[in-house]
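One protein chain omitted, others in place.
Moving on, here comes chain A:
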């Protein structure tokens, strides 16, 4: 245990604020909650690493506990490590092994994406999947795109590029919503900024959330060494997925003790970058009027990153656009979590806040940065859900 972790452990004053902010603990008795699984049992784990509560699998890794804790305890990191310990000791179901390997699933789907999509919609097959594998037959499956982002993206040489920007696109954009990456590329090109891409490994978050820390660590090491090279050449790294962002910037350091201090400054959300341009007076603000009302859902991992909601800053420039914050907390899906049979009801219960908010605000379109949040918000409300960068591209006539 590192010195920092010891001190963080000592910081807990048992106030239970984390418990009252944990979306899972709010809706189920099956989860012993962030405090018990985290700082409480961490004291026991110093003597006996196996001291993990069996309910640890119910932690969705949403990180609301970290945000709420007034004492700066890295609760979710303790939980993630405990989950890893639990999986090492007790193993994990095949289902989790598959769901965690988002990168491999994406690659496999390349053989015939539309077939995979069709299979995902055949109810009897899904029922079978639930019975045999424990994958909920109710949850909407993400659809795989015909072409990946890396296949679609045509690098464009911009001679007087104002910035050197590398895009960490993440698995979901690459395999499922390449249009998000394409919108970003168009927006940047419109500002004469050259975008560089790389075939990265999955950031590792789905592996971490399922307790496969060893594989995640390998990915992390590979990604870090690649990113390091770009940083040394003066690149900024931008993301459109808040979870990739948080994993690279914080989890690598907290869970794997990797030194990521160098890229903490240089890595940012795409909208943080656009806002930087705005501050320098370089953002083009002649935008098309978009007279519509959309809801906005803030992903938990964006909240945890502590950078506010940079997209709303930028979107303010779009005339006529009315963005209403749903302010409904966690969507409940948390990546692979809500696909698991036993967790699906929990994730739907948490998602109720979203459907209530969408109804109250009477919006039929919602924007959100996280691909999985987009899926869940659509699943619980039926609304059209997409990434804010797509809205911006639309207002630039680039869509």
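Just so we're on the same page, a contact is a pair of C-beta atoms (placed from the backbone, for glycine too) under 8 Å apart; a residue touches a chain by one contact, two chains touch by 3 or more; residues count from 1.
Keep in mind that, in the parts below, contacts and distances are computed from a predicted model.
Colleague: Determine which name in "Neutral metalloproteinase", "Sarcosine oxidase subunit delta", "Tryptophan synthase alpha chain" or "Glycerol 3-phosphate dehydrogenase (Quinone) subunit A" the UniProt entry assigns to the undisplayed chain of the complex.
Modeller: In UniProt, the chain that is not shown appears as "Glycerol 3-phosphate dehydrogenase (Quinone) subunit A".
Colleague: Which of these touches the unseen chain: A:11, A:161 or A:365?
Modeller: From the options A:11, A:161 or A:365, the contact with the absent chain belongs to A:11.
Colleague: From the listed residues A:51, A:133 or A:307, report the one that touches the chain absent from this view.
Modeller: Of the candidates A:51, A:133 or A:307, A:51 is in touch with the missing chain.
Colleague: When the complex is taken as a whole, what residues of chain A touch the one chain not shown?
Modeller: The missing chain touches chain A at positions 3, 6-7, 9-16, 32, 35-36, 40-41, 43-44, 46-48, 50-55, 71.
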